[in-house]
Structures are given as structure tokens and as C-alpha cells.
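In this view, the complex is presented without one of its protein chains, the others remaining in place.
Per-chain residue numbering starts at 1, and chain names A, B and C are given in the order in which the chains are listed.
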Amino acid sequence: MQKYDVIIIGGGINGGSIAYQLSKRNYRVAVLEKERIASEASSAAAGMLGAQVEPRIDGAFFDFARKSRDYFDQLVPEIEQVSDQPVEFLKNGMLRIAFSEEEANMLKERIAWQQEQGEPAEWLSADQVYQMEPELKAEIVGAASFPKDGQVMPAQLTKAFFKGASNLGADIYEFTWVKGLLGKNGVITGVETTSGRFYAEHIVVAAGAFTPHLSLPDGASLPTLTPVKGEILAVRPEKPIITSTIYSPTVYIVPKANGEIFIGATEREGIYDKIVSFESIRRLSAEACRIVPALRSAEWSRAWAGVRPQTIDGLPYLGPHPDFKGLWLAAGHFRNGILLSALTGVWMADQIEGKADHLEWKDAFDPGRHSQKGVIP
Amino acid sequence: MQKYDVIIIGGGINGGSIAYQLSKRNYRVAVLEKERIASEASSAAAGMLGAQVEPRIDGAFFDFARKSRDYFDQLVPEIEQVSDQPVEFLKNGMLRIAFSEEEANMLKERIAWQQEQGEPAEWLSADQVYQMEPELKAEIVGAASFPKDGQVMPAQLTKAFFKGASNLGADIYEFTWVKGLLGKNGVITGVETTSGRFYAEHIVVAAGAFTPHLSLPDGASLPTLTPVKGEILAVRPEKPIITSTIYSPTVYIVPKANGEIFIGATEREGIYDKIVSFESIRRLSAEACRIVPALRSAEWSRAWAGVRPQTIDGLPYLGPHPDFKGLWLAAGHFRNGILLSALTGVWMADQIEGKADHLEWKDAFDPGRHSQKGVIP
Amino acid sequence: MQKYDVIIIGGGINGGSIAYQLSKRNYRVAVLEKERIASEASSAAAGMLGAQVEPRIDGAFFDFARKSRDYFDQLVPEIEQVSDQPVEFLKNGMLRIAFSEEEANMLKERIAWQQEQGEPAEWLSADQVYQMEPELKAEIVGAASFPKDGQVMPAQLTKAFFKGASNLGADIYEFTWVKGLLGKNGVITGVETTSGRFYAEHIVVAAGAFTPHLSLPDGASLPTLTPVKGEILAVRPEKPIITSTIYSPTVYIVPKANGEIFIGATEREGIYDKIVSFESIRRLSAEACRIVPALRSAEWSRAWAGVRPQTIDGLPYLGPHPDFKGLWLAAGHFRNGILLSALTGVWMADQIEGKADHLEWKDAFDPGRHSQKGVIP
Partner (left out) sequence: MQKYDVIIIGGGINGGSIAYQLSKRNYRVAVLEKERIASEASSAAAGMLGAQVEPRIDGAFFDFARKSRDYFDQLVPEIEQVSDQPVEFLKNGMLRIAFSEEEANMLKERIAWQQEQGEPAEWLSADQVYQMEPELKAEIVGAASFPKDGQVMPAQLTKAFFKGASNLGADIYEFTWVKGLLGKNGVITGVETTSGRFYAEHIVVAAGAFTPHLSLPDGASLPTLTPVKGEILAVRPEKPIITSTIYSPTVYIVPKANGEIFIGATEREGIYDKIVSFESIRRLSAEACRIVPALRSAEWSRAWAGVRPQTIDGLPYLGPHPDFKGLWLAAGHFRNGILLSALTGVWMADQIEGKADHLEWKDAFDPGRHSQKGVIP
């Protein structure tokens, strides 16, 4: 029998961030991962920190996202030092291009409310964009420029979190399957695994798309999360051809620190497999080469897929389970798992310590917000 | 909702053999596999068909094993033709070498009772062995020769079973996780999966080491199977250096049809991971090079591991679940999953059809043989 | 110093075929390969045996090609037996589809002269084609059907040739770079390599696109061969979707024995690298999905490239060097290296033995046919 302060189920980026922050605060932490660290969505993402390019409306999500993004400035040097693991953090900005006046207007509105919030955002004419990115050749109306939105290498950041946590004393159990959560009378006290039982005062489920498959006592179940498969590919140009991340309605094109360009991503709802379909290769290559024709001469590298977990309202579950004491959720980050990871670790640690006082976030990300009679749908 | 005659849980070699035999008999079959076909122990095995080299005593297991081995003669041409998938079946014989008189006596006894059963088996003096295998240089007392024990490439045979089944109409669902079995009042009627619910009259669990993690209705559980990790490595000599499989108490050395030599295997109880330890590399390479020094100049190829599921008495569970109607088990093959696969498919199909009349096997492999009050330990 | 009857420079499919045939005839053969067996074009090809689909005109090439194709019927069982290496030979036929009346007329002419030569070939109307291959959905005028044109797995056949030769006594030297050919007064007697000198009465250069880089004594040089890079990709459908190889002016789609579908190939002249460009992925995926839309749901597998060596007139050099006694060429097979390999081995062995009496082939493939004053251009 193993006894910890906190058990984290899931070896992905958010499990890692939580493990790291709790270890820093001197909690005794165990992480249970069914396979290996960073083997699912956390290593499949493009790694964009699109705090401004992603949110459609002002509100708690935007607030959390931009604060998480800004926190990378402080977190990255710290975690690289603790872990000896580079994460290839770049602050190269994003250009969200518009093909129609309608899109342009939508983006201009977004720029307006983001500027009100004090975030840098600017509308660029087509000519200004072509000057910034001369290899962008598609006919566009213009683009929204979000200069603070950057990127990391997601698998490397995930590993950095776990190496950091481990160096601070956390125990990482790979190849350890959770068969079910233990407890009774509405209190969760432990976890039944293929390596025996683990007990802790707090148990955090950060299992991404696998979250719904964990079983609770008394037939209760964790929230349904819709899997949304994303397919993505990488090419390697001989010389850099774009500087900013280019983000269109149909494709994004992300120049990475290692010289590769990531091109993504599809959204295929309800699919758990990690197969890349030939159609997705066809569509992504056609779209990317249309927008940046210089990509044609880039070297093909590889393609892969990951499964993102989506909640009903698209917002993550970050907080206590509504019906079980001792049980916490940090799941459902959908397309924004990397972006939100920096702050997710801090926010979950704050809540577990009873120090969380940001009411707007509490409400917005409350795992019980859709529940009726003890069932999170 | 999907309705089938038989659902098979598990995309390993025994699930494949059952799916193939039932499809041949015109049942409508679905296979549910959490990842991909042949991704666990079925692709990790060395592929020995050691019907005589493995069993320590006469009895049901020996009987089943040798009949399964003999059935490969008929099955291999058939499945290669139906599936267009070569399985690299070789009948190259096995030499079980003895380092002491004690081992020699144990093997001579085994030869005696196997000869009584009509199986070819012979004791060879050290000189006879050195003549047969001139590169075997370890000081031995002699060896038991089992000329009928052969081998296949296990991942290829697994794929052949599933391609064969699929060509005969079976549906293979990869990336489909089973969350639990459905049913009530002691009758299993379906399966809850990440891709929805599947229903069938018969549900066969052939999930290898993962079998115990499937949950039954009313908190009942499937039998515990001890995981026993096996680590194995492959090298490639420039020219063939041995002909027979050489089997010692500490290591086996298997010359494969593709020119590689497989060297295995460790037995590490209670371990689910698929990590190869440096110690196992050290030990297997030391042992193998001691016995066949010509291996030293062979080219290093790779190392890998798999997890074998072991029952209390070492015999597989092949038959109906003692407490749930409609539920069948074909699991716990331990070190003999490839060898037993040929007959497992036929025997399970016979039982499901109510045609199984081999009482000795029924008793020996009855999943309820250790159960008391509805619990298979 | 090593002395052989014949030295073959090049570990590709034609070097392998020659080594095998000469070993069968009891010559003492050495093969010198700069890297590993089958590491260049021989493992990059699609493996089509397109004896009828490829040639535009009647003549020596067509004659040699169809006889080579026909010889696979006898060679494959023999080489699979000698080498224990399956080569996945399929006789699944080819459909050369026409998108215009002009193409149709060109194909109908070809059918006519091939029928005259006694080869089965037939014009199919669009409806007949759609019936044969229901997943072919492009609007076509019709197709030429060449039922005898089949395929193999090229890397496997190459390995089979070398394993066969080795089993018959040939020595295969991998990682052995040829620095130059040795000899004087117009007689080649040996080879200078990174592993020392090798001598033989006959030296056969079968080095594919690398042939021109070997240096001859006295500043003479081997013929220029234009490198023509071919890029190719593979996908894996869940179930077979086409039966025949579909061959269009822009793309070919080859259903392989292992269930994959190969889609190729570009022709990029003058390029030695083995980089796959993003543009080629884009173009091949667009073309293939247009012709067989069911490919869209196939699983992406991988992409690769190889470099084919092309002579001035597109015909291979198969015969003695015009200026150096003891030196033979078997190079410049361009797109047809796999198809021609079966007969290339026999034909070169016949010539070396002085038994070659097929004058039409001798003239057509004579390495000296373009040479003036001792220079093969």
C-alpha cells in the first residue's frame, strides 16, 4: 500500500503541470500513467499558445488563457532549469488571416475587445501581411496580428514538467493502469491499479480523453468527454520561409524552433483512434500549399494524430467533483491543453490548498456546472 | 447498436484464431481491440511451437499442446492462402541441452513418457549434439531432441488470423476500448465500449494480461492473471550458425526463417511494463555467447518485451465463465500462447457450438476450476 | 588479396539476380556493396512487373520485358525455396486507364501489336472497367487491360536473390566502397575498395545510379546515367478496395499482397537526393483520391524516394564494356529494374559464359551502342 498527499491520474501535460506545482509546494505526489509520459494528446499537439487567436468571446476562458500564456515567460526558464529539458519556447506571434470581409469583420471585433482588455492586437491590411510574410501568397483581405501568442514543443514541455516534479520528489508510475477509484459514502480515498492500491487525501483526474473510462464507486461515472481526433503533419523547408504562425479557417501553419513546420489540424468528432487518414493528408497539403506555395519544395517529414477531449460547453473541468469529496478534475482542455497547462497546475494546486479565490474561474470551470443529481453529463 | 453472433474481446493471437474459426463456420463475428491488432504479447513472443520441449508432465496440457502443434501443418497453408499473409512456419526441431546429470535425467524421463505417447523424442550424447550443431560450444552432458517442435513468426500469424477472419466477413474494431460487460441476472448480453455498445449471444474474452481489468456487472470480476514480463532480443548473423532451436535452462536461441536469431527470454513476475532492462540485455547476451560463441560476431538488431498472463496452475482458461451465461474465456496461455493458438480457435468454436466432447480438456481448462462462490481467483 | 571468378559491384536487385544465376552455375562470386543490400532504388520501387503496360513500341525492349516477366513464374518458387524469403509475387493484372479519346487510341494500337505478339491485352469500355473495379470513380473513356502484368515486393526479392546466392556460395561484402577499377592496357583485372583489393576475371558493374561515379584506369569513365528521382507513398485501407493495379498518365495505384496500396511515382530528373517533397505528397494524394475516392479513408502509412538511372535511349546497358576486356555493365534499367531483373541475371550469365546468342538483345542493350572513340556518353 502506497500513501501520498495527492495522486494524479494521467501522464499528460496538465497532469505534469499539477504534479510540478504541488511538488514545489512540498506535497508528496504520485502520478499514475497507463503507458508512458506524454504518449497521447500532449505529444500530438502543435504547441501553439494561442491565447488571443483562439477565444471567440471575452470572459473567463479568455482571461485564464491569456494569463496562462503570460505565465510561460516566468515558467519556462524555471522548468528548463529544474528539469534540464529544453522546451523550445518561441514568441513568434500569430497571424489570423481572413479570406472574406465577413471573417475580417469578425476578427476586427475580436481585436477591439482584446485591446480593451489591454492585449496587443492589430488589424493588418493584405499588403502589410504580404510584407511581413512574403511567402504567404493566398489572396486575403487582411489578418489579425496577435504578437504575444507564441509556442512550445509540447512533448518536451510535458517531459520537463515530469522531470521537474520527479527532481522535486514526486513518484511517476508508468505502465500503471487505473482500474477504478476507491471509496465510499461519497468520499474517494484511493485508486485500484494494476500495480496495487494507492491512497491519498486528494485524487486528481487529468486523464484527457480517457477520463470518462475511469469507474467510480457505486456505479457513478466521470463526465463524458467527446473525443475529437486531430491530424497533423510536419515538413522541413531548406531555409525558414515564414516567421509567424499563420492561422486560417481551414489550416494552421506553425514554424517550429527546430526548423520544421507543423501543419494542422483536422477535427474529427467521436473518434478515438490515432490513424491519419489519406484524405487529411490530401486536404492539409492542398490547403497549406495554396496559402504558402513555397512549402511545396519543403521536405516531407511525418504525420500523426491525437485525441482531444471536449466538454459540452468547450470549457475545461478544473475543480472538485460535485459529488465525491477528495476527487478533483482537470480535464476537457480540448484544443487548448498546451496553452492552458501553465496556469492549470497553479490553479489546481491553489484549489487543493483551499487558497483559490478567483470566483469567475471557479464558476466557469466548475466540474459540477452541468450536473443534475450527481451526474456530470 | 451493433448486433453480432459472437464478440471477441482482444486482438491477440488467440482472439484471432477464434475469430477465424468462427467466421469459417459462418458466425457473424466482431473483434474489439483497444489498440491495434497484434500489439501486445502476440507480437513479442519468439514463436516457438514447443509442444514437447515445454511440458513437464503428461496430461491434458501436453495432449492439447501437441495436437495444437500438429494442427499447424494443416492450418498454415490454409491461413496463408485465405489471408495472403506468410507466417514463416519452420519445422526445425528443438534441442533441450542439459548441463548436469540431474537435468539429463529429468529430460530422459520426459523423453520416455513422450515416446510412449507416440511422439518422436530422443536423447543425444554431447558428441551427437556437437555434430548436429557444431557452433554449440558449451560443455553439456547431452540434449533431448524434439524434432517435431517448430516455430512461426507470431505477429505475422496473428495478422493472418485477423485478415483471414476479415476476408470471411468478421468485423475488426481497433482502437475500441471495452469499459465493461453488460447484462444482468447472470447473463452477459453485450459490451460497453468507447465506440458505443455491442451486443451478441456469446462474448469471448481473449484479452491476455488485460483480462482481469475488464469489469463485470454487479461488481463481479474476471480471474486474476499474474503478468509475467518476458524480455527478448534479436541478432542477425552473416550466415546461418545454428539449425535447431537451442533451449537451455537459462536461455533459448531460436533461428528464424528471416535469418535473425531470437534470444530469450526473461520471466519477471508481476510486471506490466514493456521496458527492457539493461540487466536482461547483459544476462541474455552473456548466456547466449557462452553457449554459441559464434553469436559474438552477429549483428545486433533489437530488444523488446511482452507481458504473458499466468493462471494459478499455469493452465489456460478455455471455456464458459462459471457464473455468467453467454460469457467465455480464452486467456491465461502464459508462455504458450502461440503454440496453443491453432487449437484454441477450434476448441472455443466447438464449445460455443455445443460440440465439444473432449472431457479431459474441458476439465483441465475449465475457467471455473478454481472458483468458489462465483469468484475465479 | 581476394580472387574470384566474377565480382559484381552493386547490391541492388540486378546485382542480386546476376550473383544468383552465376552462383547456380558454380562460379565463385563476390558482391561489393557500399552500404547494405537493397538500400537504394531496389527497395524504393513499387515492384510492378509491367511488361505490357510500360513499353510504347514493339522491339527488343518489349521482347526482353515480357520474357523477364514470364520467367518470374518459374523463378519465384525456386528463389523462395533456396532463400527462405517470401517475395509476395502477385499476378493481379493492370488496367491502364484513358481520360481522352487520344489516350484510348494510343492504347488500342498498343493492344493490337501486343496481341499480334501473342500477349493477352484487351480494350475495356468505361462500364466494363467500373464493373471490374467499382471503387474507380474517375470519368474515363476506357482502359487497356493487361492481365499478365503482376508485381512483387522489390526489397524482398532483392534479399531473396542475395540470400540465394549466399546459400550457393557467393560472398557478399557490405559496407565496401569501390574506389576504382584496376587494370591496364584495356584489361580490367580487379577492384580497389575500402576493404582492400579484389581480383576476378570478370567484373560486372550493376551499381544503378552510382555507376557513373566509379572510376576506370587511365581516366576513362563509365557511362553517364541521368538520375531520375521517384517519390512514392503507401496507404493502408481497412479492406481491399481495388484488385488490379490502376495506371494512369499521372499516377499509379498498386494493391500489394500485404494489404497496403502503393501510390506513385514522380519523375524528377537530375536529382540524387532521396527527399520526398511536400508537393509530391500533395499531387499524388490529390490524383489518387480523385481516381479512387475510397482511398480517402485509407490509413496514411509512409512516403519514400529512390533514384532511377536512365540512359540516353532509355534502354539498359547489358553487356561488355566496349573498351575494357573483363568489364561488364548491367545498369540503366530506369523505371524497369524490378521487371527486368529476372532475365537480367540469366542474360548476363549467358554473356559471361559466351553462350548468349540472342542478337536482337545484344544489339539493343550493347553498352557500346552510343560510344565513339571509347567514350560511352
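To be clear about the criterion, a contact is a pair of C-beta atoms (placed from the backbone, for glycine too) under 8 Å apart; a residue touches a chain by one contact, two chains touch by 3 or more.
Quick caveat: nothing in here was measured; it's all calculated off a predicted structure.
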{"item": "Interface partners of the hidden chain - shown chains only, full complex considered", "value": "A, B, C"}
{"item": "Identified contact with the non-displayed chain, of C:K274, C:R290 or C:K325", "value": "C:K274"}
{"item": "Listed residues B:L182, B:A220 or B:C289, member touching the removed chain", "value": "B:C289"}
{"item": "Residue touching the undisplayed chain, where the options are A:K34, A:R66, A:R110 or A:K163", "value": "A:K163"}
{"item": "Touching residue (missing chain; options B:Q2, B:S221 or B:S277)", "value": "B:S277"}
{"item": "Residues belonging to chain C that touch the chain removed from view", "value": "174-177, 179-180, 194-195, 213, 215, 227, 272-275"}
{"item": "Touching residues (missing chain, whole complex) on chain A", "value": "84-86, 88, 163, 166, 239, 257-259"}
{"item": "Residue ranges of chain B at the interface with the undisplayed chain", "value": "235, 275-282, 285-286, 288-289, 295-300, 303"}
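Simple rule for what comes next: only the chains that are shown with their structure count from here on.
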{"item": "Shared interface numbering between chain C and chain A [over half = same, under half = different]", "value": "same"}
{"item": "Separation of mean Cα positions, chain C and chain B [Å, integer]", "value": "41"}
